[in-house]
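For reference, the structure I am asking about is given below.
With one protein chain removed, the remaining protein chains of the complex are shown where they sit.
Showing chain A:
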Amino acid sequence: MRIVVTVKYVPDATGDRHFADDLTVDRDDVDGLLSELDEYAVEQALQISENSDDDVEITVLTVGPEDAKDALRKALSMGADKAIHVEDDDLNGTDALGTSLVLAKAVEKAGYDLVISGMASTDGTMGVVPALLAERLGVPQVTLLSEVWVEDGTVTGRRDGDAASEQLEASLPAVMSVTDQSGEARYPSFKGIMAAKKKPVESWDLSDLDIEADQVGLEGAWTKVDSAAERPARTAGTIVKDEGEGGKQLAAFLAERKFV
């Protein structure tokens, strides 16, 4: 079975994230890393492989700038077998629809039985790429799973929705996404880190995928960001130390604001 895990290289959420002049996410001034939510996808791929009687080959795939190789390395050191890096200057500013196009072409070129994505990227947080990928590939989407089983060409899993918890089932090939409830991701071992250095990383650009420059990037984006403004800092609030009356003082504040 061939599993492709899509992983995104994102600016560190605990850093000072901001926008570049062209209103794309600034990726230069903040350290990047493998999106934590995609570590769960790598983890599930490894577990599926470990629990399978068949040979499973895990490829990690990223679309991103030069530094995105770091994300691939991390995934390889966790235990993935090989990596594909799609990199092209024309990709700067690509929106979710464009990203799904690039991922779909790359996944098809790589060959797959199962694609595993994270629940959302920690920078864009749209949570739509897996659904878009399934739409483009014309295969079932089994998304937002918190528990996963793959057996005999069938994916099953639990999806906890707003109104209900659902049990899903689909045949391979399919696109799956997993939540941060699916099981803690492992830390790379020292051995894993050393082994990762020897694992193959292929680089593809848009021409390798038969994608025209105007289908992606800022040009190809079907959504335009007109402005981005830092949210004004909240006006400093009142902070009191509890000297025995803290609860009552707080109640008085709530009453003043008409909540009581």
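FYI, a contact is a pair of C-beta atoms (placed from the backbone, for glycine too) under 8 Å apart; a residue touches a chain by one contact, two chains touch by 3 or more; residues count from 1.
Here is the rule we use: contacts and distances are computed from a predicted model.
> Not counting the visible chains, the remaining one has a UniProt entry; which protein name from "succinate dehydrogenase", "Amino acid/amide ABC transporter membrane protein 2, HAAT family", "Electron transfer flavoprotein subunit alpha" or "Phosphoribosylformylglycinamidine synthase subunit PurL" does it give?
"Electron transfer flavoprotein subunit alpha"
> Quick one: which of A:I3, A:L37 or A:I58 touches the chain that's been left out?
Considering all chains, including the one not shown, the answer is A:L37.
> Where the complex has a chain not shown, which of A:A20, A:A110 or A:V128 is the residue touching it?
Final answer for the missing-chain contact: A:V128.
> Consider the whole complex, including the chain that is not shown, and state which of A:N51, A:Q181 or A:S207 touches that chain.
A:Q181
> Which of A:M1, A:A20, A:A110 or A:A170 touches the chain that is not shown?
A:A170
> What is the set of chain A residues that contact the non-displayed chain in the whole complex?
Chain A touches the missing chain through residues 13-14, 17-19, 23, 37, 95-97, 100, 119-120, 122-123, 125-128, 131-132, 134-136, 138-144, 146, 156, 159-170, 174, 179-181, 221-231, 234, 237-242, 244-251, 253-255, 257, 259-260.
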